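The full complex has more chains than appear here; those shown keep their coordinates.
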Amino acid sequence: MTPMARLPRAEEKADAVQVDLNATIGDTIRVEALQHDEAVLPYVSSITIPAGLHAGTPRVILAAIRRGLAAGVRLGAGVGYRDFLGGGDRYVDVAFEDLYAELIYQIGAVDSLAFTEQGRLSYVRPSGALARMAGRRKDHAEAILRAIASYDPELPLVVHHLSPLLGMARDAGLEVIVEYSASSLERMRASVGRIAADGHPEQSVSLHLDPVTAPVVVRTLRELGHTFGAPLTARRGM
Amino acid sequence: MTPMARLPRAEEKADAVQVDLNATIGDTIRVEALQHDEAVLPYVSSITIPAGLHAGTPRVILAAIRRGLAAGVRLGAGVGYRDFLGGGDRYVDVAFEDLYAELIYQIGAVDSLAFTEQGRLSYVRPSGALARMAGRRKDHAEAILRAIASYDPELPLVVHHLSPLLGMARDAGLEVIVEYSASSLERMRASVGRIAADGHPEQSVSLHLDPVTAPVVVRTLRELGHTFGAPLTARRGM
């Protein structure tokens, strides 16, 4: 564990934090549109791939997996409410039994596609409204936790640092990756400060990038002396 | 190998054939409708569960898996064209790349749901238009073969005895289960004769039942001295 006391300067590299840098790739139904997402690959250590019920198609998922593996980054499944036209951004009053099964369905499908390319999922990340509603819909949070526990209890769950899901996941004994936003320079700076204050073990921190601002955010992170990449152990193919 | 010479009578049980009896369960979007399908469980040794792109929902799939495992039957994934409103019965001019990814997506999703219930898939069965078009769309047949080979080359493929896919699958080195229709008494009798004439190894033959006629068909099969059930080795959970 390497708690971080403050936003470090270049000469204090011992205090620098090693974090995962993440972006979402494949939020589209046209495989051609993936080329826009590819530009972010040099800046990340992991990519979240929408699993097909709120965004993404099997072909797009497979293409994203191939590009991610070629770039040497880890792969995660972005899971959401079954609402393609809403892009996962709308709350759906789904029953626990439906959501639980839909989550395993999504995770298993993406993991299987990764497996056929000699990869595996390294984490699961609830996205959009599903992530936001976990605090208010305890059964939806429970569906997330139980789906992962059923599928693979060592598969880490990505949770925003302010989400009530964080404590629930830790209580359930799941591996957790704590996410902070780095969608802009300002947010990144605030997040780096918070990471230091929160004092996480370094292996479990992820900064979520916006593809558009990723280059400047990552360059600034490097200038500040932070390192990143490969903080999480990738799961191996069976 | 036990080739069958003719339609056997009760006193000639040595010639009787041991076949898999299969029916499709879960071809619905309402979990309540599964209760109609359940009645066929005592008559089958395996159930084919639509994988969610042409019929079935994750919740229905999971419910069918649970009932199948409780009944001690083997589980198969029914895969099809992505066409929910058409129920998989309409040909869709899908590209190889889409179909290949969609097949792994379906197989992996159902296998994952089975895995969380301590089961696994025992076979894959193309259904509806996808099964019928394999002869004319070589790339669609190729997508089926390659999807299974990529996911698990030991996972058997169910193919109708007249389908051109049969030879292609054997040439590709895949495990094959040869299917004959037993949707009516007449069809069952004709199929039993054909099975004898075709001379398959007994482990690889499946009779496909219609839930409505299954009771009388199976009773007649028993009266003729045939045995069935468990001809195929179930895959174990990881």
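Some observations on this one:
First chain written, first letter: the chains are A and B, and each begins at residue 1.
As a working rule, a residue touches a chain if its C-beta (ideal position, glycine included) is under 8 Å from a C-beta of that chain, and two chains touch if they have at least 3 such contacts.
Quantities reported herein were computed from a predicted structural model and do not represent experimental measurements.
The complex is a homo-oligomer: every protein chain shares one sequence, and counting across the whole structure file gives 4 copies, of which 2 are shown.
By our rule, only the chains that are shown with their structure count from here on.
Centroid to centroid, with C-alpha atoms defining each point, chain A and chain B lie 37 Å apart. Interface residues of chain B facing chain A in the complex, by the touch rule stated above, are 31, 52, 57-59, 61-62, 97-98, 100-102, 104-109, 111-113, 115-116, 150-151, 238.
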